[in-house]
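Pasting a structure below so you can have a look.
A single protein chain has been removed from this complex, and every other one stays in its place.
Coming up: chain A.
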Amino acid sequence: MDKHNSSEILNSEFSLSKNASSDSLDSDSKSSSLNSKHGQDSPHVLGDIQLLDSEKVMSVARDVTYLCPFSGPIRGILKVTNYQLHFRPLDAAALQCTLSVPLGVVSRIEKVGGASSKGENSYGIEVFCKDMRNLRFAHKQENHSRRGIFEKLQQLAFPLSHKLPLFAFSYSEHFPEDGWHVYDPLAELRRMGVNNDMWRITRINDKYEVCDSYPSVWAVPAGANDDLLRSVAAFRSRGRIPVLAWIHPSSQATITRCSQPLVGVSGKRSREDERYIQLIMDANAQAHKVFIMDARPSANAIANKAKGGGYESEDAYQNAELVFLDIHNIHVMRESLRKLKELCFPQIDQARWFSGIEASCWLKHIKCILAGAVRIVDKVENHKTSVLVHCSDGWDRTAQLTALAMLMLDPYYRTLRGFEVLIEKEWLSFGHKFQLRIGHGDERHSDADRSPVFVQWVDCVWQLQQQFPTAFEFTERLLITIVDHLYSCRFGTFLFNTERERVKEEVKVKTVSLWSYINSRQDLYLNPLYWGPSSFGTNSPPSPYSRPQVVLVPVASLRVIKLWKALYCRWNPTMRQQDPIYQRTRELVALRAQLEAAAMAAADDHAARQHRLGLTPPRVASPHHV
């Protein structure tokens, strides 16, 4: 009887462990989350196409050969739906080479070879992807066999160029939680203690009339009235005036963000702007100074004067110290990542691997951004001084720096939910131009506005995670999932450039939020090593920060900054780590949980049995009873 009981318990444990192991299987970084339906339990056969809600197969090409750079040519069936490109190998042994690529990832499509091209597999199409890979398909050299699929691909991968809606607007899967509610600007400001004596919430931009790329709700110094705000907006590029990003819970030192002042060649000044900066400084009683961190190299800042922009002169701004952080512009970053892609895909050049990394400068840029954020953190945390951050427009490098500094300063943003809030706030609401930088559904692949600024920031977050494995509630898997869906166009989160556009297009009504999807299976992303309290409620007051590791200060040295192989080199089987240590750690933690449950059940069972036999209960009670 006893045995029966315990085996029942153990059976339920067993199902638990089965789940755990299947989780760990698909936490492999390559099997990205792109097409999975987290919530779904139905067994999925490898190689079969999994259609999402409202996804339809639009075109099928049989007898296509996928020229896999690692496994060689594979014959199979190519399907194009309104969401993805899917390739299924004919040979069951090659099923691990099944491809399922969301069309949002496609950057450009080209025809390779012509009807008269010589050589095997010389005729077909090549698909260039935004996620560091290219796919080559070979078609039969007869009857224009590639034409149908090529045209369908062009149309479906670049819907905006063909006056069609993005897939996110047809997709309507239901999730238990609505991710659009994750970020509430008022609640987030309340978390930081705003309104207070020094900072007030203003709705001056409710209709996006003062600044069309800013959110509708701002926190500004309490001493600044709406007229002053309007005058400052006139002196800042695109009306992006300094507003609050983060406030230190104990010292009241703040991080504020804005765009460059419109100084121009003649060195114009604005009394209002100067007074406003003074108000920001005054809002922090601890310091008699404010730092203005200009993210750009000084040469670029000077060059901007010719275009009417520029930087704050220390003569005009009393008590302000200007620092240039030497971070290069979006074009340099795009070029850098392009070089990195050449290095990582398809094959790596054994003889020039490290010098290739050096030459791409990608890690040096990462170092520069991390070092810049460290300087901001140093001023805010150690010197209790407020910092104003800007670059040219204040939506690329500024977002990278403020979001990174906030991540280092505030453990709340290192929780899964807090991280979502951080992205919603610093990136989305403050108008990082996702549509322009990523080019969703747009065929102009060489558009100069495209740039991997957000991916670069995610890389910086990854560097922090690597340096401090216990500091984040989530693992790299969350970061990779976010990057995947940055391109996928399945969710509405990263569509459009500004909050204003998103409101106008009713994104929250017509599309699903990425956070709905992620929050429905949070367990997949949780870090077993996380040291934090289980949650930072959004309503809880700023915590007293009793934890040992509140502020993260990464080492901005190339000895520690690593190439994120799990993202950039993930298509290359020789580069993938086969057995990531955190996966094993998770299994260990799961095993402990099972044993804990079993021990508890066994103890209860044992106590019950003792009780039935009329014995005295075991002495688990406190000894005072004796």
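To be clear about the criterion, a residue touches a chain if its C-beta (ideal position, glycine included) is under 8 Å from a C-beta of that chain, and two chains touch if they have at least 3 such contacts; residues count from 1.
Here is the rule we go by: contacts and distances are computed from a predicted model.
According to its UniProt record, the chain left out of view corresponds to "Myotubularin phosphatase domain-containing protein" among "Translation initiation factor eIF2B subunit beta", "S-adenosyl-L-methionine-dependent methyltransferase", "2-oxoisovalerate dehydrogenase subunit alpha" or "Myotubularin phosphatase domain-containing protein". Of the candidate positions A:C361, A:V387 or A:L401, contact with the hidden chain is made by A:C361. Summary of contacts with the chain left out: across A:S116, A:Q350 or A:S446, the touching residue is A:Q350.
Looking at chain A, the residues touching the absent chain are 6-7, 9-11, 13-14, 17, 296-297, 300, 303-304, 307, 326, 328-332, 335-336, 348, 350-355, 357-359, 361, 363-365, 367-368, 371, 374-375, 377-378, 381-383, 391-393, 396, 448, 467-471, 528-529, 548-549, 553, 555-560, 562, 565, 569, 572-575, 577-582, 584-585, 588-589, 591-592, 594-596, 598-599, 602-603, 606-607, 610, 618-620, 623.
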